[in-house]
Every structure is written in C-alpha cells, then in structure tokens.
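Take this structure, written in structure tokens, and hold onto it; I'll ask about it next.
Complex shown without one protein chain; remaining protein chains in place.
What follows is chain A.
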Amino acid sequence: MKKNMNKTTRSNFITYGIVIVLFAVVQILSSTGNLSRLLTGLLVPLCVYTIAAISLNLVVGFSGELSLGHAGFMCVGAYSSALFSHLAADALPPVPRFILAILIGAAVAGVFGILIGIPVLRLRGDYLAIVTLAFGEIIKNLINILYVGADKNGIHAATTSSGLELAAGGKKIMKGALGISGTATLYKEIKPYFFLIGVLLVLLTLFIVQNLVHSRSGRAVMSTRDNRIAAESVGINVTKYKLLAFTVSAALAGVAGVLYAHNISMLKVSVFDYNMSILILVYVVLGGIGNLRGSMIAAIILYALPELLRGFANYRMLIYAIVLIVMMLFNWAPAARTWRSRIAEKIRGGKTKKEAA
C-alpha cells in the first residue's frame, strides 16, 4: 500500500514535470528568438484551454457525467472578473487586483456550478448533457443583453444601453453584445508575465484536481461514477459528491475564463458558445477520459495545431482531422492499447534491470 502512494505521487509529479519542462522549452525558444509572433500569441490561450480541459475531465472522467456547458462557466468567470478589474482599476495595484480577479472569477463560476448543478445532477446521461448545453447557452444569452456601468452613485445594470442612466463622468463597462473592452490594458505592468501566470494556474489546477481525485472525497466521486446503486449501499451521498465535482470543475473553468478575459483586448460573449464546450470535450475525450495528463497534452496539440497549420490553408482541416483520428485510435483502439502497455512494460522492465545492475 505504501507502494501505491508512491506510485500515484510519482505519476502526479511526472505531470507537473511535463508542464515545467514545456514551460522551460518555450522560455528558451523565446529568449533565443526562435518563437514566432503567432506562437507567442498562442501561449496564454493554450493555458486557458489546458485548464478548461483538466477541469472538465473532473466531471466527465471522474464523476462520469457528460457536461456540455463548460464554456458557460468560463464565460461567467471571464465576465465577473473583468468587471471587477474595471471597477477596482483605480483602487488596487495590478498584482493584488489580478489575484482578487482570479478568486472572484472562480467563486462566481463555482456558485453558478452549485446553482446549476442542483437541478441538473438529478438527470443522468444524455439528458444531463442536453440540459448543461442549454444552461451554457442561457448564460451566454443573458450576458449578451447585459449592460453594466459605474458612476459616482455606484454600479448600474440594465438590459439596454440607454437604460443604464449613468451620471456625467460614469463609464460603461459591459456593453451587451460588444462585451468588455480594454481589460488587458489595465494590466500593462504584468502583461509580459501572463504566460508564466497561466502556467502557474495550470499547475494549480493539476494540483487541485489530482489531489482531490486521490482523496477520500475523490474516491466517493469515482464510486458514484462506477456504480451509483452500490455507492449508496455503502453510505455514499451520491448527489453531494456529484455536486462537489461539478462545482470544483465549474470554479476551475472560471479560472480559465479569468485568464482568457484578461489576455484579450475585446471580451465578447459570442466565443463562449457550445462550439467551445464541445471543443473542450474533444480534448478530454481524445486525451483519455479520466486521464489528466492526456487532457493536457490533447489540449496543447489540438489547440496549437490548426493555428500552426495556417500556412497550409487548403490542407489545414484535413491534417487536423487526420490527427484527431490518429489520436482517437492511439487512445482507444484495442490493438493500440495493448501495444502501448507492452511498450510501457518494456520501459519499466528495462528500468528494473538497470536498478538491479
């Protein structure tokens, strides 16, 4: 049993290690000037999608529920934190302001996770997927018509631009479908470090999800996935643990949203549609359901690839589709799986031989 602890701990540290090595490689490339402008621009979004994929895997892989509303939680996190950043722009220096923005984004998304989770988790399977999809769209459409502004009398919210009735000198922050602009410029001082912050947030997400999964609560979550009736028969409160996983996942999606919102000059709600939710789900499924390292790698490859292939405009989607199929086969085809376990055994066998010698 001690061996077991070591094994999972080692696996966790390998995952952290991969992130750190990737970060170091990027830093070296960047300092030697080998990183194109295009690639540099992709770095922070890569972190955003990695965090989103890891957090979605908590729901899909460990609590076994198909959620299609992940972009909705990212959206809530993005807007609440961007709103905060604008409101507190003059009151706080950038670093504490950004930390608070992350916490607020996570908290608001987490609260939405609870509120949506309570009704939604009564459903199962396909029904749950459809309802989460609907909630994601509802959130998107509500924010789409929301106008928020601030003046000396406080914060105003309305569903039309003129409905805000701001006093002279007040400023509009959220402008309905036009979203929130200029959030990134509020953080000029720390903008160069956004990739570092993103990597730290990826590590934090991994830390939270991995440690949660290998704890008492995590086992309860997985037991509800494997067999609901049996879990209840040994006294596990199924609803409680499904809700726990759903809420933590939503809060972490909120963190991804915060990073997204603060890295972009124009935050528009239209990007958080079901296409984004499905894209994240694709990362999770292709990376391996319940495999956090896989989600991370799939997110990196599949997000960067279409952008890097822009040079081959005509063949871009063809190559992307081929990569999708190859990854799917590599992860799920029985022949590929046996081949992988054989290779893994060889590597492990080689190691023990070396250790023995």
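Keep in mind that, in the parts below, contacts are C-beta pairs under 8 Å (C-beta built on N, C-alpha and C of every residue); 3 or more make two chains touch, one makes a residue touch a chain; residues count from 1.
The rule we apply is simple: contacts and distances are computed from a predicted model.
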{"item": "Among \"Succinate dehydrogenase hydrophobic membrane anchor subunit\", \"Aspartyl/glutamyl-tRNA(Asn/Gln) amidotransferase subunit C\", \"Spore cortex-lytic enzyme\" or \"Branched-chain amino acid transport system ATP-binding protein\", the UniProt name of the subunit that does not appear here", "value": "\"Branched-chain amino acid transport system ATP-binding protein\""}
{"item": "Which residue of A:159, A:185, A:237 or A:275 touches the chain not shown here", "value": "A:237"}
{"item": "Chain not shown: contacting residue from A:166, A:222, A:292 or A:327", "value": "A:222"}
{"item": "Residue of A:11, A:185, A:211 or A:270 touching the missing chain in the full complex", "value": "A:211"}
{"item": "Absent chain, residues of chain A that touch it", "value": "1, 3-5, 207-208, 211-212, 214-220, 222-223, 225-227, 229-237, 244, 290"}
